[in-house]
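One chain of protein is taken out of this complex; the other chains stay put.
On to chain A.
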Amino acid sequence: MSRHTTSGPRSGDEGAALGLLSTAVLAVVYLAFTSLGAFAPELLAAPVRPGGAITWAFALGLGVIGLGFVLTVAYALAANRREKAAEGGAAVIAAEGVAR
């Protein structure tokens, strides 16, 4: 079995860690929300304010949708910033990446 070496910059460990961490956060929150619906539905059926129509199901469900977007923006900002810093230090590697 031959292992090719890849041209262009490889994804750094730090970048991979950030992506895996973001995935873990979103997965834990979303699966926790799903588990509440599956194993403790009465908690989600309770209204946020007594007598109100908005239940915890809506509040937390919209929270999951919002968290996905917020994490996406945060991930992109952090990764863009790190990429810019790396480009400053290693212009050659960046040029190689663009040339591919």
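Simple rule for what comes next: a residue touches a chain if its C-beta (ideal position, glycine included) is under 8 Å from a C-beta of that chain, and two chains touch if they have at least 3 such contacts; residues count from 1.
The rule is short, and it goes like this: contacts and distances are computed from a predicted model.
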Task: Per UniProt, the name of the complex member that is left out, chosen from "Chromosome partitioning protein", "Cation/acetate symporter", "Kinase inhibitor" or "Ferrous iron transport protein A" - done: "Cation/acetate symporter"
Task: Missing-chain contacts mapped onto chain A - done: 1-4, 6, 8-11, 16, 18-20, 22-23, 26-27, 30-31, 33-35, 37-39, 41, 44-45, 52-58, 61-62, 64-66, 68-69, 71-73, 75-76, 79-80, 83, 97-98, 100
